[in-house]
Each structure stands twice: as structure tokens, then as C-alpha cells.
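One chain of protein is taken out of this complex; the other chains stay put.
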Amino acid sequence: METLQYRFERGDKRLASAARLVGVVSSGNLEVLIEAAPLGGACTIDVTTAATGFGAIWGAVMHDFQQRWQLADVRIAINDMGATPAVVSLRLDQAVATMLGEA
Amino acid sequence: MDWTTLADALFPLGHRITEHAQFLSGTADVAGPDGAPAATIAVIGTTGHAPIGVEIALAQARAVLDTVRAHPRRAILLLVDTQGQRLRHRDEMLGINSYMAHLGKCVDLARRNGHAIVGLVYDQALSGGFITSGLMADACYALPAATIRVMGLPAMARITKVPEDVLTELAKSNPVFAPGPENYLRMGGLQAIWDGDLAQHVAQALHAAPSGDARAALGWQRGGRKLAQPVIDAIAGDGHVQTA
Amino acid sequence: MTAPNRAWNTLQLNRDARLQRARATLGADLAGKALPSARIADLLHAVLECGDRVCLEGNNQKQADFLGQALAGLDPARINGLHMLQSVLALPEHLDVFERGVAAKLDFSFSGPQAGRVAKLVAAGKLDIGAIHTYLELFSRYFVDLPPRVCLIAAEAADRHGNLYTGPNTEDTPPIVEATAFKNGIVIVQVNRIVDTLPRVDVPGDWVDFVVESPQPYYIEPLFTRDPALISEIQVLMAMMAIKGIYAEYQVERLNHGIGFDTAAIELLLPTYAASLGLQGKIGRHWALNPHPALIPAIEAGFVESVHSFGSELGMEDYIRARPDVFAVGADGSMRSNRALCQAAGHYACDMFIGSTLQIDLQGNSSTATLGRISGFGGAPNMGADARGRRHASPAWLKAGAQARAGRNVIPRGQKLVVQIVETFREHMQPAFVERLDAWELAEQAKMAIPPVMIYGDDVTHILTEEGIANLLLCRSDEEREQAIRGVAGYTPVGLARDKRMVENLRDRGIVTRAEDLGIDKRLATRDLLAAKTMKDLVRASGGLYNPPKRFRNW
Partner (left out) sequence: MRSYLESTARERLQHVLDAGSFEEFIGPAQRIVSPHLAQLNAPVAFDDGVAVGRATLDGQPVFAAAQEGGFMGGAVGEVHGAKLTGLLRRALAERPAAVLLLLETGGVRLHEANAGLIAVSEVMRAVLDVREAGIPVLVLVGGSNGAFGGMGIVARCANAIVMSEEARLAMSGPEVIETANGVEEFDSRDRALVWRTTGGKHRYLLGDCQAIVPDTVAAFRAAAIATLAALGAGPAALSVDALEREHAMLAERIARFGAMRDPLEIWRALGVPAPERVPLLEIDAFIAAAAAHRLGES
């Protein structure tokens, strides 16, 4: 297992509702726990993944995710079982959409 | 272990246990507490590492039901020696889980009808064969040389894809993988391991059978399962898990 | 001038000698052309000669498995050094013949399940590979320089005269028999049963020498069955992009689909998503395709007008029989397939091939070769190649050709659409895009003349991933081509190394197209779009006519 941590400062989109869990820790899939937290305007993402050695790819996927949403005061935790970047991005977007009441 | 040797050690006052195709049933005399008169108890179990198929599960259930109907409040000792559920297509076709559940329910019914129920793993206890017998008792005990497990480490390694030597190493320190009664003791699955005078142990156990399922609490006290009881308490109580 | 004393009929004489030996060996056990299965080894020992070229029928679907087992069990002291000709090495006994020394040389096309063992036997010096072919090449060589002395084939049934019914799974049989029978070779066939009257005659009896009723029906693999339950949301998204970005864009009417879940997803989106775009009757009308169960909903919706097949597919027999307007069906009602003709059809009569692959390099070359496995090609290279001999026009062919030639002073012609559809990462985070194909290393290991490329980059017109579509027809330089590929390679190292500014420029020019550029909302890419989500749904769609193999059921 490998843990990766990301912190993006100065977002502008806050999410109000209670913590949500999206996705499942199954082969090629992941779960995303997303919750509001006082982080001084930052968005943090903690990843625990069964697929080791893909830090650079995670970094790029997380960067693009934050580019899309500009989240502020949001804490995200991920348990991953070898999901591809496409699936990771999809789940993250679903998690945000769920918080926004769009799903 | 030969069940007759065991029975002689457990019941010096005498017993009338018979074996039919690995199924044990009968009665035995057990001394009362502090010199009180001996009492007759029912003995039900299996021997020869019996695979638990539909017939033997049903036979045990029959013996339990008969005891409940004919001998109210008579204590029951469940003798456990099984290699687990029988691994046959026929058993699955006939719904073996229903037979095992039926056995479990019969034991539970007996408990609710005032029968003290004690389990004893005297040789081998594996997964499905154990769960509806010894693990359904008020309290389950084991002999020191008993084997208790869900499956062997090689098979576990194959299924979990964790290398066997890693499992073997972890098993030394973690009761959660390794076979053996002391691990089940630490996790609360066993009330105690019996050394020495078995007759005395069985007499005491029958008289001191706990009411209610305190295994998670025992596992917490003994350090073998540190989270089960806190999780149960958290759900029943304020919703927050107090970890040690 | 004529050569003095030159005998011109040595093959005939040799054939007569073999038949004579067989008759002598089998004696009264030979009834006409039929012999008991217990005597198959005696027959083979009698008719075979050391070093013979032997064609054993077997492809990715049906297998002459009984004859294959018999061959593998021969005494290598009596029969050895055989030169095997085979479409596909699928069964363990196909390699046992080499392991045991009965055979020594191999010309073949594909060895999927046995690819690892092939590589080991080559390394051990027990197997000498002549060449790895595509199906069409291999069949062609049977007629030119590799005619079999003996062929071992499989048929559904034979009559007393040796006439054969090969039925829906005719597949490779016709060219094998023809190449053998008309070069004085010996044709031996295993049949599931011998009957008085055949439903129809697929191979005339006078081309057949020996018939044996095998103890078990021949083995057949349901290779083209994909359980819709296993199609992912990402595959649905890619299928939407394929339909809107390529099928609709080029009005693709005649096509071939490669095998896999990506293309199964497209098939299952035709009656739903494609229909909602008004594409029925405009795309996907005529197919060179095995009878994919996933195509049933599109057939039932009237989307698909005709299907010509390489082989059949287990469980589809009754459905095919009930849809004779769509499939190639004989007067008896059952399907007839023909791999050689369907390969030609896929090559010349289709406007598009779309299929998956394992690796794509920066030139667009694609390969399914991986280290330690000599797997070969099968049919994909013939499907996934521009048919340079094609002369008839169609809108899709013309548009592709026009895009490739725009701005260049060359004579107009069309081009086949060759689309590679891949997710950027395969299982276990293996990137589908690489700087250098594993095929290079495999070629070095196995001492091949050239790296085993499945589809050459200069034939590939589009690469479709979940990140977008790269239209290589529109690229005007090697650099553009490379950046277009990097532009759809997502988070793979190849994709991360793209020149972002240049990729945005390519996007402006329509060379790289994202889902949103096509007006596709990714959130709508759910499994609910699939016309069938389970095998049971396929059975329902077929009106109960499709009977899936046992391994695909959950009922």
C-alpha cells in the first residue's frame, strides 16, 4: 500500500452538506470520502492505494481535478484498489456532484 | 482423539454415549456443585473429524429437540470434532445452510428454554462445522491440543494472495490468523482452555454457563479483538467508537 | 525438350501408397471411408510419413481435437519431424506433438492460450517456427508453397460416402480440404456423427479419404461472447464517442468489429444511443462479423441488415436460423461460415475496422505481443489494413481518403477507416501507450525478422480513448501525429509528456476531439444506455432463441 497526500490552497468553491461516500473499494475501483472541513481555504486529498509507484500520475489527476472544481475547505480521502485515472476522475466528479445535490 | 477416552475422562460417574456414523449422542452423569447430587446431562456431538453434511446436522438437531421436549432444562454438552461442512454438490443442492441454521436455531431454542449449553472442542473445529455447534453454546471450551481454524494457512495464502511465509510470520503475533485454541481464547471465542481434571471442568462449566453473548467483551478484555466491543457499544450508545 | 525418365506423378503414386498402407492396416475395420475411433492411431501411423506437412484444423473456435490428441499420442520413433500447419494453437496437445518429438516445424497464425508455451519450446529448440502469418496469408500458402500431404479436419457430420456437413462452424475447412485434396494429399476428418442423410453437403465426399466418428463432439470455444454485465461506464463513454465521432461522422455502413468489451459496448449502444441520434439506416448496416450475441438487440431493432461470418458462435444457432435475411443461411436453414472468404470480405468490402489492442506507440503502430509469449496475429491485420487493391467507392471510404489527401496534389482515392479503441490504461495500470512496443524485444528474443506488429501505424486512421479521438488522417507531419497520439494518451507517461499548446492547437483543428467537443455529457455515460445489461437480457432480446453456453449464465 502507498499513501499520497495533496493540498491545494486558495480554492473558492465550498461544499456545505454532510460527509458523503462515493464508490466502492473493489478491483479497479475506489471509494471517495468527501467532507467539508476548516482548512483555511484549502482542499486536501489523502490517497491510500494498493497500486504502488503511480505517484506522478495521481499528482496529475488530482491537479486536474482541483483545476476543474477549485474546492475550498474540503477534505477528501480515497481508498483505491488500482483504479485507472479515468475511473478516479469520474468518482471524484461524482463525489462533488453528490455534495452539490446534482446526483 | 478417541471420544471414548474423552468421555471416560469427562464422566467418571458414567455415561451412555453411542456413536452412529460419526454422530455422538447419549447422556452422562455429572457431579453437582459443592457435592450436590449428580445430574444427568445430554451429550451431542461428532467425532472422527466428521464432515458436517445434511444428515449429521439434522441428527444433531433432532437430539437437541428431543432433549428440549423430553427433558426440560437438562444441560447439554456439545462435543466438537469436525473438519467443517461437507464439501459436496449434493449438500449444497439440498440446502446445507438451511440444515446448519436449523441446528443452530435448535440450540438457541434450547438455551431459551432453560437448558445450559456448553461446547467442548476436544479435537478439531473448522469454520462451518463449528459455527452452529460450539459457537452456539453459552460458553465454548477447548482442550489444549485442539485445532480450531477457518482454513489452513496454505489455502488462506492462495485465496488472500498473501504469501504463506508472511502469513506464518504474522500468525505468530496475531491471533486473527493462526489456528489454535489460545487464539480463540484471546478473541473471546473460547471461555477457557481445559487442563487437568476434565470432570471438574465440565461440572463447573455446566453450572456457571453465562447468560447472554459476552464474547466480544471477553475478546476486548483479553486483547484479542480490540475493536469488536467498542464498535458494538458505539452503535448501541452514543455513536462514537472509543478505541483503546 | 522433355526430361528423360522424369516421373510426373510422384505425388499421385505416393498418395496411392499411403492409401494402400491404410487399407492393409485397417483391413475389415475400414467400412468404405469410415473407421472406428479406436483405430485412429493405426491409421495415422499408416498414412503419415516422417517430415510430412500436416495441416491440423483448429482455429480460435472449432478444433479437430480428437485427431489432434491422436497425433500427439503417436510413436515418435515411427513418425517424427512433422511440419505442422495450423491456424491456431489453442489446445495443450497442439504443443505436445512438439514436446514429444512427433513434429518439429510449425507455420501458424495465432497461439493465444498457448503463447507462453510456444515461446518456451522455441527456446528449448523443440519447435522451429517457419513464419507467423495472418489467416489469409497462411491459407494462401497452403495453395502456393505449403500444400499439406495430410490434413486432419473436423466436421459436424458425414454420410456413408464421406460427404461432409460442416454447418455453422464451417470456418477454415474449405481451403484446407481444397489445398490438400487437389494436390494428392490425404484428407482425414473427425465427425460428431455419421448419418444417412446430411442436412446439406458442405464438402463433397470424393475430396475426403477417411472419416472417423469421434467419441466426443469436437471442441468449440465461444470466443465472441461478451457478458454485458462486465461492460464499464468508461467503455460506454468510449462507445458513445465512437458512434458520434466516427460512425456518424463518416456514415459507416459496412464494417467489421474486433473482439472485446469495447466493441460489444458499441453494438449494445446502436439501438439506444445511436438510434436516438437518428442513425438507424445510416450506419452499421452490413457487417463482416462473427454472430456476436451483443449484436442481437441491434438486429432486432432493424439496425443491422446483414451479417457475414467467419465462424459461428455457440448458442446462436437457433437465433441465426430464425433470421435468414440477416445471416448467411443454407437451404437447410443452418448457417454457413467461411473464414477465408469472410477475411477477404472484411478486407475489401468493409469501410471500417474498429478493434482494441494492448500497446500503441508514437507512430500509431499497435501490437498485442508481450514478452515471453509468441501469440501471432489471427485475422486482425487483414481487417485493420487499408485495402490498397480496393477500387469501388463509398461515402465513408471517400471521406477518409479525402481527409488524408487534403491539400496535397495527388490523385483522388479512398481509404479504409482503421480505428484503434483502447483505454489509456489496461488492467493493473499498464499503459496502453508506450514509447517503444514490447514487440521489439520479443523480436530480438525469438529472433524474428521484424517486430510482430498487429496493425501498422500508417494504416491506423483514428485512435479512440476515454480522453478523446485522434484523427491521424488529418495530421500533416510526423510531429503532429505524435502529438495527436499523446493528446489522447491521458495520464500515461506518453500522455503526460505531450506539448500542451500543440495539442490544444490540434484540438482547434479537429484533429484531437474530446467528448465535450462532440457534445457528449460524460455523466450520461452510464450502463443504462446498454440495450442489454445482462446475458439474460440478450436471451430476452432474442425472443428466447439465443441459448448462451453454461459458463455465461446466472440462471
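Annotations
Which chain is which? They are A, B and C, in the order written, and residues in each are numbered from 1.
The rule is short, and it goes like this: a contact is a pair of C-beta atoms (placed from the backbone, for glycine too) under 8 Å apart; a residue touches a chain by one contact, two chains touch by 3 or more.
These numbers were taken from a predicted model, which means no experiment stands behind them.
Among the displayed chains, contact with the absent chain in the complete complex occurs for A, B, C. Residue C:Phe552 is the one among C:Tyr348, C:Trp440 or C:Phe552 that touches the chain not shown.
Where subunit C meets the missing chain, the touching residues are 229, 527, 533-534, 539, 544, 550-555. Summarising the interface, subunit A meets the missing chain with residues 1, 18-19, 21, 24-26, 29, 31, 33, 35, 48-50, 77, 79-81.
In the full complex, subunit B touches the hidden chain at residues 54-55, 58, 61-62, 65, 68-69, 85, 87-102, 104-106, 108-109, 112-113, 127-128, 130-132, 135-136, 148-151, 156, 159-160, 162, 166-167, 170, 174-178, 183-184, 187-189, 213, 215-216, 219, 224-229, 231-236, 239-241.
The rule is simple: only the chains that are shown with their structure count from here on.
Contacts between chains form some other arrangement here, matching none of path, ring, star or all-to-all.
Comparing the CA-atom centres of all chains against that of subunit A, the greatest distance is found for B. Chain contacts: subunit C has no residue touching two or more partner chains.
Subunit C makes touch with subunit A in their complex at residues 232-234, 423-425, 427-429, 466-467, 490-491, 496, 522-523.
By the touch criterion stated above, subunit A contacts subunit C in their complex at residues 28, 51, 54, 56-57, 60-61, 82, 84-87, 90, 93, 97, 103.
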